[in-house]
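The other protein chains are all here in position, but one chain of the complex has been omitted.
Here the chain labels run A, B and C in written order, and each chain numbers its own residues starting at 1.
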Amino acid sequence: MQQSTKALLRLREMILSGELGIDERLSEPRLVERIAVSRTPIRVALVRLEHEGLLEALPSGGYKIRMFDKQDIFDAIELRGTLEGLVARRAAENRPTRAALADLARPLATLDRILARERLSEDDFSHYMSANATFHDALLALAASPVLQESLTRSTAMPFASPSAFVMAQAGLPESRQILNIAQYQHHRLFEAIEAGESSRAEDLAREHARLAKRNLEVVLEHESAASQLPGLQLIKGATAG
Amino acid sequence: MQQSTKALLRLREMILSGELGIDERLSEPRLVERIAVSRTPIRVALVRLEHEGLLEALPSGGYKIRMFDKQDIFDAIELRGTLEGLVARRAAENRPTRAALADLARPLATLDRILARERLSEDDFSHYMSANATFHDALLALAASPVLQESLTRSTAMPFASPSAFVMAQAGLPESRQILNIAQYQHHRLFEAIEAGESSRAEDLAREHARLAKRNLEVVLEHESAASQLPGLQLIKGATAG
Amino acid sequence: MQQSTKALLRLREMILSGELGIDERLSEPRLVERIAVSRTPIRVALVRLEHEGLLEALPSGGYKIRMFDKQDIFDAIELRGTLEGLVARRAAENRPTRAALADLARPLATLDRILARERLSEDDFSHYMSANATFHDALLALAASPVLQESLTRSTAMPFASPSAFVMAQAGLPESRQILNIAQYQHHRLFEAIEAGESSRAEDLAREHARLAKRNLEVVLEHESAASQLPGLQLIKGATAG
Partner (left out) sequence: MQQSTKALLRLREMILSGELGIDERLSEPRLVERIAVSRTPIRVALVRLEHEGLLEALPSGGYKIRMFDKQDIFDAIELRGTLEGLVARRAAENRPTRAALADLARPLATLDRILARERLSEDDFSHYMSANATFHDALLALAASPVLQESLTRSTAMPFASPSAFVMAQAGLPESRQILNIAQYQHHRLFEAIEAGESSRAEDLAREHARLAKRNLEVVLEHESAASQLPGLQLIKGATAG
């Protein structure tokens, strides 16, 4: 692994796990020492994490860990949904061939099979998340736009904005099954809309689909046991107090 | 001409021209006498004009002329725009062939030719209105839906909601040229969106296009000379006072 | 009951129940005899039912029963959804007061209580339909527009376009519970969007909500036992053969 990749991964992990003090300027020399790479890769990693939205630049130079309030997270989810809406719209307008649609239909069928089970094990949850990611990747491929792909990738890098941010944390909660059923209903309608070239409907569905993450966040924050499993919880202002 | 058609046309004309007293119950016997048809065709014409929105049924039986306030007219325009948006969306989703698109391109080119003139004569205005109607009819044909066609036809029957309601009245006004230019710009974008299968964009454009009628209404009501040429002006509450 | 009301109700019933031959010109004298009212109320009822979309005028004069294919019904549902979308958008833009929102919250809570039951009796279904109607009426009241109200009322008069068209027929089907859960999820999101003034989201949700009726229609037509309970089934081309 390259030094710069190592620095980036380790630094991101340290931020999300709470190893670094919030509300204070990050010390470059100390990071050099703890991560054991030289100064340039640390500097580059800091720049990248600022772009990702995990760090904020201080007016005096240097960086500190960025804190989020609930509205920031909701905005990040709305932003992701808006971009996924654009992707779905474009996918529908591209009028995909049967063969291209099959790449979307396969993970959809897998999700149906998983959700047909009466109870979901932790393994089922993992399979769900993986098939879900395949479905959304296939959607992105149908949009066939490097510019949109980059933009969406960037928007999901922000903590808590990712589609899977809350899924594992809520695996054990009673509300989670109903949320997965709704999500799968939306997946099916999205498929229908793209197949029929209904780009306006596809956009609306993708937006509303992303908003499930807001409900997930609320459900997780309401249950202390679930919240404690959420990576990066301490980055949400006031959340640890709950 | 059938008795029922005669009764309908004459009665509508009497309402719009102000020949009948507003705010009073219409007398069937008097209408029978003035229009010179028997009672059943009058009764049928009254029912039809209630459906069109020109008459309202009285709780005690019978009908009176319906009055509109500005908000009613704005709502009727918004309603028409929403239906035209649905038509445009459907047209884009149907992915029309080159040949079908040509029916839309022809009136568009005619409109371009008319608007290339420095000043528009009254004849130019008439040609504009006719090519404009052809363009919108072609759009409706591309949607290929009897249900949507009926619904849109009904929504334009309401006085002042029709696309051409204000065009003649404002022909002489300085603002009118700029409004026609904007309208034609929107026609071109609508054509582009339908050609590209961008159904979401086509819907949005058609909605905003219809809202030009709101501006037209405001412009006409601001100019006494223009307002006096507006058929049915006396049906707008408070408009004659202006 | 007035003669004209009697004629209208009885004639509508005769059409939906299959008492009248399809594909033939309706005979006015025979209707006069069977319904036992005079000719003018029959004539007026025929005009009204043409406006409702149950009859079509023949070029030679007179009327015959209108037949629908599946696409017509889908278009009528899409049309209703588009109008309900406009109503929901307007409701959100009107920024209703707490008190006005309570009229929407009450039937929502009733629906929650009904759906909390493990199995739904036929009575539960009736209560569901009634609370559902109250919810949608409250939505319409929040839009506060006579023009939109009329237009929506007209669009639901068309057979099979009404929100409740398929609910009773499918009461006994296994799919029906899942559809009701989705519907209620959408009701809650619609409430949220209107409360927050998110008019764009409210519109999208109302549209997608109406599209549940398409799924209902498909589910009902797939089950012979359910289809046979559907009033007006014989008006759908090819449906009885299934």
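Keep this in mind: a contact is a pair of C-beta atoms (placed from the backbone, for glycine too) under 8 Å apart; a residue touches a chain by one contact, two chains touch by 3 or more.
Computed from a prediction, not measured in an experiment: that's the story for all the values here.
Summary of contacts with the chain left out: across A:75, A:103, A:124 or A:192, the touching residue is A:75.
Among A:6, A:43 or A:188, only A:43 touches the chain left out of the display.
Only one residue in the set B:52, B:93 or B:204 touches the chain that does not appear here, and it is B:204.
Think of the hidden chain as still there; on chain B it touches residues 178, 181-182, 185, 189, 201, 204-205, 207-208, 211.
For chain A, the residues touching the absent chain in the complete assembly are 2, 39-40, 43-44, 47-48, 51, 53, 61, 71-72, 75-76, 78-79, 82-83, 85-86, 145-148, 150-151, 154-155, 158. Although one chain is not displayed, its contacts with chain C can still be listed: residues 89, 92-93, 95, 196-200, 203.
In this section, only the chains that are shown with their structure count from here on.
Over half of the residue numbers found at the chain A and chain B interface occur in both copies, marking it as a same-residue contact. Inter-chain spacing, taken between the CA centroids of chain B and chain C, is 27 Å. In this assembly, the C-alpha centroid of chain A lies 48 Å from the C-alpha centroid of chain B. Among the residues of chain B, none is in touch with two or more other chains.
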